[in-house]
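Only one protein chain is missing from this complex, and each of the others stays in its spot.
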Amino acid sequence: MKKIKQLFAGAMLTTFGLPIAQADYALNLMEGVTKVSNDIYDLHMLILWICVFIGIAVFGTIFYSIYHHRKSKGHEAAHFHEHTTVEIIWTIIPTIILVAMAIPATKTMLELDDVQESEMSIKVTGKQWYWDYQYLDSGVHFESHLDEISEKSHRGHTIDPHTVPNYLLSVDRPLVIPINKKIRFVFTSADVIHSWWVPDLGWKKDANPGFINEAWTSVPTPGVYRGQCTELCGRDHGFMPIVVIAMNQGDYDNWVKTTLEKQNAKPDLSDQSHEQLMANGSSVYLKNCVACHQIDGKGVVGNYPALRGSAKVTGGVDPLIGFLQAGTSKMPSFAKLKDNELAAVITYIRNSPDIGNKVGDEIQPKAITPVYDDDE
Amino acid sequence: MSAVTAEHDHDDHHHDDHAHGPEKGWLRWVVTTNHKDIGTLYLVFALAMFFVGGTMAMIIRAELFEPGMQFVDPQFFNSMTTMHALVMVFGAVMPAFVGLANWMVPMMIGAPDMALPRMNNMSFWLLVAGILLLASTLFMEGGAPAGGWTLYPPLVLQTGKALPFAIFSVHLLGISSIMGAINIVATILNMRAPAMSLMKMPMFVWTWLITGFLLIAIMPVFAGAVTMLLTDKFFHTSFFDAAGGGDPVLYQHIFWFFGHPEVYVMILPTFGVASTIIPVFARKPLFGYSSMVYATAAIAFLAFIVWAHHMFTVGMPISGELYFMYATMLIAIPTGVKVFNWTATMWKGAMTFETPMLFSISFVVLFTLGGFTGLMMSIAPADFQYHDSYFIVAHFHYTLVPASIFMLMAGGYYWLPKWTGHMYNEKIGQLHFWLSAISVNILFFPQHFLGLAGMPRRIPDYAIQFSDWNMISSIGGFIFGASQLLFLYIVVDTIKGGTGEKVTDEVWEDAHKHGLEWTLPSPVPYHTFSTPPTVIPCDHD
Partner (left out) sequence: MNEDVAVKNKRLGRNLAIVAIAMFGFGYALVPLYDVLCEWKWIERDRPDAIKAIPETAYEIDKSREVNVEFMTTLNESTPMIFSAEMTQLKVHPGEYHTVNFYAENKTASPMVARAIPSFSPALTSTYFEKVECFCFSEQTFAPHEKKVMPMRFVLNPALPHEYKTITLSYTFFDNTQTAIKK
């Protein structure tokens, strides 16, 4: 079938003489890297071939008939209009084929479903519009957003997507897993329904708010595997990719160690230069704010207010900090941001030429007074 | 087998109430209760909506022509995919089939009109009101619904001001189609000419009878589901809100309990039109009439017990996954029977290839392709890859565009000469067919590759490796879209006089052997079969 499809593709391309930008023509399902994904691929090929054979038989008959049984060739119409034996045969044969297909399909389904005997669990939370990963054994916990350059490219219209490496398929912090371990994923969502799909692993699974779902994988080879959210989850559904990096146990252990060190380190609250604050602020903005308030700070009329020229943004700093931390019914709370991140993003939205504000100040991390968060 | 003469039409003059023609002026179209007028209204409205929904599709394909965001905002893109589906399903395909049923069912069963003519008028105008209300949401604060035509919560509850209006429009559309369905079922069951037994009815009538029952059973369920959305949003119920003990997945179960039969609502009458046209141009009776009837009924029954195959990845226990997989695979059997029967009808016929037949043959081939991908997706583990990717987009467009849309157009070409008394321009008709049939494949075939390569559906922008197929698909889309203007031209041209060739009563060679409508004069008089015909053409017994 691959050949047929390639022929078809080739024929189509020649016919229409299209300029070919890239020579990357994936035509068939990818085999993937796991045993399950290979089994699914085999199932896919089995059904595909069955369909091809039935197709050849049916379409062959139709085209034979179109060619030979036409009036213009003087063919006289026959008058039969039923034939019990034939009708029984073409009911029974498909039934047998279906049963034959159901057997391997059931086997693979049972395999996919068998989450038990896993060696580690990772909690995956879908959020509008990024993924949140928590390793239940080690406590590693982070958010995974679309990488900055893709973000700037699709929003800013200035960077050609063709120049962006893995455009829309790379993230700032990929999910890292050890190879040859049965890893159990537990999915949930904090807002709407999302769905986690890495084709190389062979499956996707929905992340439902308030409920958990599970799935598992065991990756035999180190590598980078990419995927995307596959359940429409609102405005930026197309911009929450998944990147999984599978590495050897040793490398993985090191990664856990350094990640935990960074995670547990106190944020650097020392003063920063205006440029530093603006640079950090831009990256915090791209991860947390840009989806609604847009790259130019103009928001979306009727949906999300503009930051450009907003008195709330350019006015007093303390009310702004409080507002960001508390959130409203329309805007989520950003209490999760650390003081240095909050300081940077506030400096950014007050001073960035991209946002179109120019207050001319910088907010230092120390200036972030805990508005109601009185412990820490 | 002998043809019924046009004699009975002279009887009309004995019935004073039927002797008058249509009202004069535009009021005719507002107050009409004549099944032919209402059929025309439905068909014209559906054609208009086909172009509205098509324009939305062109916007989608334009944005997807190249990677990067070029023309629209992602939210608007989501509104477009949502509205494209809603307009095409509820504004174009379903009303078009109701229009065909209005025109043809009474003429096919020898009835003077629909069973409930005044309700018939009302159901059409409710449809217009519903669609206008739906369209008005495009201009509301927060934009039109953008959560997909499936309206899944909690996402759909994030819709702006448009939510209650969209839900109310779904109610109106639902009431309209329920009324239409009641009318058609009542017409078929009560109004047949005495000689027209159930097993003599043309397949189109059979498929509509079954579709009518499907509609009556499922539209209220959908209305219930969206009402629950409404109360969840505004009246603090929590059917689908986990915070109050509800479950968003419950919505998906209720929706697909409606949604799966709904797709058969769009495909069964398609089958009916194909079973009507193919025998005429093959000059042979329909093969396996009774097995066609039983297969249609079997498909309709299976429609109610397979819904969760739309939800394989939602997190069901293994028993549920397996049950829905097996049940779904079963659909292949009756569907296969239908395809084999059409093939056998053509076999050893004396075929000619006028436009309606060309569309019908391409329907059999391309619908079968859509059926194959459907079978592939019934395999639950494989669906873990296919689900919500472009593979499914390709699948359902193959079963809707070169199936439902093609057969609606085939029906248009087939019956237009009867309706208007004029012959359409066969040359342009064939040009329309070839352009459509080729471009529809350029449009949708590459989407299989995209889906298998990992492109999710409903995204406004994509990774670079999906560029080429998307560009090809978009080019196919533009050609397909533009080609449909030919259809518009042909319809208008035919109404105005067409080729000028005077068509005979039976239009197509020996068509009178295949259906009562061909025993009537062309163009069809305003009132027909005021006295039931006594001889029924029936080529299968």
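General remarks:
Labels A and B are assigned to the chains in the order they are written; within every chain, residues are numbered from 1.
The rule is simple: a contact is a pair of C-beta atoms (placed from the backbone, for glycine too) under 8 Å apart; a residue touches a chain by one contact, two chains touch by 3 or more.
What you are looking at is a predicted structure, and each value in this text was computed from that prediction instead of being measured.
Annotation: of A:Phe59, A:Phe142, A:Phe211 or A:Trp255, A:Phe211 touches the absent chain (contact as defined above). From the options B:Met80, B:Val93, B:Leu116 or B:Leu416, the residue with contact to the unseen chain in the full assembly is B:Leu116. If you put the hidden chain back, the residue from A:Thr61, A:Thr95 or A:Ser118 that touches it is A:Ser118.
For chain A, the list of residues touching the undisplayed chain reads 115-118, 121, 123, 125, 134, 136-137, 139, 184, 186, 188, 190-191, 209-214, 325-327, 329, 332-336, 372-374. Touch with the hidden chain on the side of chain B covers residues 112-113, 115-116, 119, 178, 181-183, 185-186, 189-191, 216-225, 228, 236, 239, 242-245, 247, 249-250, 253-254, 257, 308, 315-317, 319-320, 323.
Following the convention adopted for this analysis, only the chains that are shown with their structure count from here on.
Averaged Cα coordinates give chain A a centre that lies 33 Å from the centre of chain B. Those residues of chain B whose C-beta lies close enough to touch chain A in the complex are 67-69, 73-75, 78, 141-143, 146-148, 152, 154-155, 158, 160, 242-243, 247-249, 282-291, 313-315, 318, 321-322, 325-326, 329-330, 332-333, 336-337, 339-340, 343-344, 346-353, 361, 364-365, 368-369, 372, 375-376, 379-382, 384-385, 387-389, 442, 445-446, 449, 452-454, 456-465, 467-469, 471-472, 475, 539-540.
Remark: chain A residues 5, 8-9, 12-13, 16, 18, 20-22, 24-30, 36-37, 39-40, 43-44, 47-48, 51, 54-55, 58-59, 61-62, 65-66, 69-72, 75-83, 86-87, 90-91, 94-95, 98, 101-102, 105-106, 108-110, 112-113, 153-155, 157, 160-162, 164, 166-169, 187, 191-193, 195, 197, 199, 202-206, 208-211, 213-214, 227-239, 300, 302-303 touch chain B in the complex.
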